[in-house]
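Note that this complex is displayed minus one protein chain, with the remaining chains in position.
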Amino acid sequence: MLELIWLLPAFPLLGFLALVLTGGRLPMQIAGPIGAGSIGLSFAVAALVASEFLNSGLESFTYEAWVWMSVGGFNPGFTFYLDGLSMVMMLIITGVGFLIHLYATGYMSDDPSFARFFSYMNLFVSAMLMLVLGDNLVLLYLGWEGVGLCSYLLIGFWYTNPTNGYAARKAFVVTRVGDTSMAIGLFLLFAQLGTLNIQDMLHAAEMQWSVGSGFAVAASLLLLGGAVGKSAQLPLQTWLPDAMAGPTPISALIHAAPMVTAGVYLIARTHPLFEMAPSVQLLVALIGLVTLLLSGFTAMTQSDIKRILAYSTVSQIGYMFLGLGVGAWSAAIFHLMTHAFFKALLFLASGTVILSLHHEQNIFKMGGLRKALPVSFFSFLIGSLALTAFPFTSGYFSKDEILLGALELEGVGFWFWLGGVVGAFFTGIYTFRLFFIVFFGDSHAEHPPGKEVGGWHMNGPLILLMTLALAGGFIHVPLDDVFSHGEGYGEHHVSGLIHGIMIAVPLLGIAVSYLFFMSKTFSVDKLMASALAKKLHAFWFGGWGFDTLYNAVLVRPFLYLARVNRKDIVDSFYALVVTVSQAANGLIVKSQTGSLRWYALTVAGGLVVMVSLGATL
Amino acid sequence: MTFLFYLAGAIAIIATFAVIVQTNIVHALLYLILSLLAVAVIFYVLGAPFAAVLEAIVYAGAILVLFLFVIMMLNLGQHTRDQEKGWLTGRMFLAPGLMSALLLGQLLNVLSQVDQNMAVTRVGVMEVSALLFGPYVLAVELASILLLAGLVSAYHLAKR
Partner (left out) sequence: METIPVEHGFVLAGILFCLGLIGVLTRRNVVFVLMSLEIMLNASGLAFIVAAARWGHAEGQVMFLMILTLAAAEVAVGLGLIIQMFRRFQTVDINVLSEMKG
């Protein structure tokens, strides 16, 4: 049964091929079942394989489909590696992915490019499965780049609007920075350790390198660069908010199921490497902390419903990085899973809201939608509660694990914990700001909401995800074998005060939000009256000026250089070759006079030379 | 015989020189015949009577008669002579003369390294014929094919 694991990426790939080879011309009634069904089959196989794997009691399982290439001692294969970590990942990807696909069959039903949409989605899922199941870094990299390509295609899905194309290019270019760093990391690992098989490589690293050695630091730093790019962490976080240009199910797929968490997976997968470079690991935690705080501030100022959710994703992945950085590996993966549930729920629910309001995304033009859109309302309520870590929702357990893990760290651990708690406070504010503004108060809609769009294939996934977002915290993630020296659950011994604070702070955030946006006890307008507040608002609204900074530091100088170098300095060397050959040609052409006597004279001259040579030699 | 060799050689050189500076084409042709006959004499002196006879018959006879026919066909009269006079200036000879003098000097230089005063060996008709119809029979056949090809192509080229 375990051998069936190769079917996991194969089904979505087949779906992709079927949709692509028919030129995207399949009618919706066929393309929908192919697109969603292939992921469904994949999920069924994943569930089978997972249950078999758990029953077998194996620590890990490797299945080699075929050898990809064999060059010298380097022979990466299409080899799938199954252990607790990849099992959790594949279940999240296929499970949540299937629900999103199912939802998308309803959401996209009036789009003319329906089949094209599903072909990209299937390729996306296939690449992501390749990424998490690959047993060597080359296969992982193939999936990694496949995911990047698909995100580009999907963000720019409505390509007739230039803004979308721009957003897609931005996502592609920014993640490319990280990917390049990762590729260099792979070269370094292969050059030093002679293998790219992940398990062999990690063993070899532990054998050859000492803790904190230069190579370990460099390799983990380069891999971190890749992870930061893909997971939209500081300083490469700027692409994710713009990636909202695609259809909403894409946003759900990018944020929740697979893509942005790929960086988290990469670090978790190569965690022994990071443990050998404590300074880099600390850097991971620091990046996570700073990112989660910065994006928390930004999320409070946004007005686009999907942008708020996007910044909240950046913030939540910041938590995961924080967890990875402090060594709470399983807590980070646990949070990855619960985040997948509630973020998919939130995005899909926002999709329903947007579609019901005829593609309105500004939250200040919504309001009072509680009655009109009951399914979205409940979805948002549960998703928001989980996101703010309301007690006994899924987000509560996972965020708790991360924060307690941070607290266990010697020295700076307390500050990490404090930062995380402050972040949780902001999470409460911005999440419920969105919730209160959209679903309560007076309606500001330009078009009064019609009937809530839906149907079983849109509402079904929402209901399932609601259940998961509520109860997902009780799922036991079997990661003890993977992270051998990680800590288990419920083994933290901390005072009740700490627990009390961690429960109270998100509630405090919700309360603040309530006072501002629900009861209007405090007025936002009053707060915004001062000039400083206005400036801060503008600054945070622009995402801490990162886009402006990159524009000024990177984009403008590059464009300037491109303009200066319009004639291409490097090309002039080749132009010189052309000029010289043309000049030589001109000279030789002059010798071709067409006159017979001239030719005879040159022949005689040649004769003279030959005879003199023959006489002297 | 030695005297005859030098005499014929001198005639050959003078006649050849006359050919290349002559403006009247028929005169030039006659000088060429003279030159070729002088060379035939030299062949005879050098003990190659068969070659001498062929030189007289084929070269001085057949080939030059061919030239004569063509000159008659082209009807190159007085105006050609005037034209030749215009073309043949002293400057024309400068570069070719220099080049040829250089070549001749080199040839003489090479020849000076050869042994001096070797006796002439007579090679009779019999020996030549034995070679022609023995080991070189294929070359003779090829030569005849070459002549045939020359005949056909000359006919084709001269055709209107």
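The chains carry the letters A and B, assigned in the order they are written, with residues numbered from 1 in each.
One rule holds in what follows: contacts are C-beta pairs under 8 Å (C-beta built on N, C-alpha and C of every residue); 3 or more make two chains touch, one makes a residue touch a chain.
Nothing here was measured: the structure is a model prediction, and the numbers come from that model.
Participant: Need a quick check: the contact residues on chain B for the chain that isn't drawn.
Facilitator: Residues 1-2, 5-6, 9, 12-13, 16-17, 19-20, 25, 28-29, 32, 35-36, 39, 42-43, 45-48, 50-51, 54-55, 58-59, 62-63, 66-67, 70-71, 73-74, 76, 80, 83-84, 87-88, 92-93, 95-97, 99-101, 103-104, 107-108, 111, 114, 116-123, 127-128, 130-132, 136, 139, 143-144, 146-147, 149-151, 153-158, 160 of chain B touch the chain that is not shown.
Participant: Of the residues in chain A, which ones touch the absent chain?
Facilitator: Chain A touches the chain not shown through residues 588-597, 600-601, 604.
Keep in mind that, in the parts below, only the chains that are shown with their structure count from here on.
Participant: In whole angstrom, how far does the Cα centroid of chain A sit from the Cα centroid of chain B?
Facilitator: Centre separation, chain A to chain B: 93 Å.
Participant: State the interface residues of chain B toward chain A in the complex, per the touch definition above.
Facilitator: Residue positions touching the partner: 95-96, 99-100, 102-103, 106-107, 109-110.
Participant: Which residues of chain A touch chain B in their complex?
Facilitator: Residue list for chain A touching chain B: 601, 604-605, 607-608, 611-612, 614-615.
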